[in-house]
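Note that one protein chain of the assembly has been removed; the remaining protein chains are unaltered in position.
Labels run A, B and C following the written order; every chain starts at residue 1.
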Amino acid sequence: MILMMYSEKVMEHFMNPHNVGEMENPDGVGEVGNPQCGDIMRIYLRIENDVITDAKFMTFGCGAAIASSSMATDLIKGKTLEEAWEVTNKAVAEALEGLPPVKMHCSVLAEEGIHKAINDYREKQGFEPLKEKTDA
Amino acid sequence: MILMMYSEKVMEHFMNPHNVGEMENPDGVGEVGNPQCGDIMRIYLRIENDVITDAKFMTFGCGAAIASSSMATDLIKGKTLEEAWEVTNKAVAEALEGLPPVKMHCSVLAEEGIHKAINDYREKQGFEPLKEKTDA
Amino acid sequence: MNTNKDDTGNIIYLDHAATTFTDPKVLETMMPYFTENFGNPSSPYDMANVSKEAVDSARQQVATAINADTDEIYFTGGGTESDNWAIKGIAFANRKKGNHIITSSIEHHAVLHTCQWLEKQGFEVTYLPVDKYGQVRTEDVKKAIRDDTILISVMLANNEIGTIQPIPQIGRIAREKNIYFHTDAVQGIGQVPVDVEALNVDLLSLSSHKFYGPKGVGALYIKKGTRLDNHSHGGAQEKKKRAGTENVPGIVGMGAAIEQATSQLEEHAAHMKKLRAQLVEGLLLIPATHLAGHPEKRLPNNVNVIFEYIEGESILLMLNSYSIAASTGSACTSASLEPSHVLIACGFPHEVAHGSLRLTLGKENTEEDVDYLLQTLEPIIRRLRAMSPMTPKEQRE
Partner (left out) sequence: MNTNKDDTGNIIYLDHAATTFTDPKVLETMMPYFTENFGNPSSPYDMANVSKEAVDSARQQVATAINADTDEIYFTGGGTESDNWAIKGIAFANRKKGNHIITSSIEHHAVLHTCQWLEKQGFEVTYLPVDKYGQVRTEDVKKAIRDDTILISVMLANNEIGTIQPIPQIGRIAREKNIYFHTDAVQGIGQVPVDVEALNVDLLSLSSHKFYGPKGVGALYIKKGTRLDNHSHGGAQEKKKRAGTENVPGIVGMGAAIEQATSQLEEHAAHMKKLRAQLVEGLLLIPATHLAGHPEKRLPNNVNVIFEYIEGESILLMLNSYSIAASTGSACTSASLEPSHVLIACGFPHEVAHGSLRLTLGKENTEEDVDYLLQTLEPIIRRLRAMSPMTPKEQRE
């Protein structure tokens, strides 16, 4: 039943996800989720001059998790880190033309994965990690 | 549903009951049943030399009550009082080719009606009434 | 229509309160869901989605028909299950608030026996009396309310005598006192307008086979925010409130049937009232005959008459032999020998109540059907009265 509530956009990104794969020597990596709950998302970033020049992902999870990973990595490519930090789960879900309510957590995972990867990069550079907004 | 459990014999006697009607100056009358429960049976006897020469009935009640009245009066006509006393509810039900279990009380009413009419006659003649068998 | 005839000839079916035939148009909507679109609505693939959408659209049809929101409609296995669920569900979920329930003495057994079972579980139940027309008095409702009253359940229209209850008024009383209010509307759908807002109800029971839908499917309207336990526990169907694989063809049929019934409500009711008037007029020409139920506030298709001095089952038997299907409130057909609790509650003496005949009209009935019934019935009553020791001499011929 849930399956059938997926938009065409979700199905498109699920069936032919963009940016799949591991990245050699990434500038930032973030892994979020919990295999017990059925989803893990790993986001890799290539960063040059504070701009995300490439993003990749590896995801264990349902259709929405895979589609969210694909869409989120698409959305942040070419963005500055500041801009990428502002890509919310809502933005991911909207770009996917909506997610079923019980699947919204997949878009949250994507947002968290991006944040974690950006902070991984910041820490490697010797910066303070940015804080999650409390209403995230 | 009950209706449909009636044998053809019951239906025959219900649709065209024998011996219906009041009797002028009967030698014995017995009325049994209770209008609250939905059935009253009145049995009239014409008796000559201890033989039932005629029997009639008036009944308020269901199909089984009417059919039992018809069959019971048929059965006792021509019998001696002694023989008629022995016409059990089972005999009535059997002659009707069976009654549904919840309708067996109608045949019991018929037996009781006959007994009551016979005793009415006996009392008018100055005899002791006969006792119902306890397992009736 | 040929649907009120059986193999043995032309049956005049006058027992629509017992059940109706499934309308052929309704049946047609159901057919694809048996062999083709048979998927389980909960299953995660396109094929099953067809079933899910069919159930959702039936839910919309039911909601529209009774002016509810789509997510306030829950499908069940029939009117009995809906009644059981509403009453036990409220009782168990609100036990901490109180354990007193108010209902009427003329409810369907699906309500009465459920209440009696709850009494065995420690609940207290007040059974309200009715007036001679079978109406509950709102004054009696007010008086029966206690601090620990958690539920009032009064039916919309009675299945035996057709009397329509003052539901909006009782609902207002319940709402003022913050007490849940359930109505069994099983007999009302398709006969009178049913609008959950106008009726002020929190729960409302429906049964598909009373309005030309299939048997074995019903629904319960549950107003948003109502606290009630499940009746059937299990899978997550019906938003986790009613477990069990959905009866998809049945639900689809119920949706189509209620849509048809409500869209044709006015013309149907007019047709029923016309036949009813003809029927009542003819019946009351028979001496010692009484109309049971309310003279006006009654279902348009219901006639219930009582013939003194005779017993209902024998009337039915004879009507049956003339291919007429009807019903009686006499329970000489059951082991209990108790006549209808409804007629007794209306004040008819037992021996009189045994002579009841219920005739409930349907959309396929005609003036000719009514004429045939009247012609057939009159000599039957005469014959049975002629055999009855209760009939006064002057009425024997």
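Following the convention adopted for this analysis, a contact is a pair of C-beta atoms (placed from the backbone, for glycine too) under 8 Å apart; a residue touches a chain by one contact, two chains touch by 3 or more.
Small disclaimer: the values here were computed from a predicted structure and weren't measured.
S.K.: Which listed residue (C:Gln61, C:Asn94 or C:Thr114) would be found touching the missing chain in the intact complex?
M.R.: The single option touching the absent chain is C:Thr114.
S.K.: From the listed residues C:Leu128, C:Val217, C:Leu361 or C:Ile381, report the one that touches the chain absent from this view.
M.R.: C:Val217
S.K.: Tell me which residue among A:Met23, A:Ile40 or A:Met71 touches the hidden chain in the full complex.
M.R.: In the complete complex, the chain left out is touched by residue A:Ile40.
S.K.: Check each of C:Gly162, C:Gly250 or C:Gly355 against the chain that is not shown and name the one that touches it.
M.R.: The one listed residue touching the chain not shown is C:Gly250.
S.K.: Footprint of the hidden chain on chain A, which residues?
M.R.: 1-3, 6, 11, 14-15, 17, 20, 31, 35-42, 57-63, 65-66, 102
S.K.: On chain C, where is the contact patch with the chain that was removed from view?
M.R.: On the side of chain C, residues 3, 6, 8, 11, 13, 15, 18-24, 27, 34-40, 42-48, 50, 76-81, 83-84, 92, 108-111, 113-114, 116-117, 121, 207, 209, 214-217, 229-236, 243-250, 313, 316-317, 319-320, 324-328, 333-334 touch the unshown chain.
Convention: only the chains that are shown with their structure count from here on.
S.K.: Please tell me the distance, in whole Å, between the geometric centres of chain A and chain B computed from their C-alpha atoms.
M.R.: The separation of the two C-alpha centroids amounts to 92 Å.
S.K.: Cα centroid separation between chain A and chain C, in whole Å?
M.R.: From the centre of chain A to the centre of chain C is 56 Å.
S.K.: Find every residue in chain A that makes contact with two or more other chains and list them.
M.R.: Correct list: empty.
S.K.: For chain C, which residues are shared contacts with two or more other chains?
M.R.: There are none in chain C.
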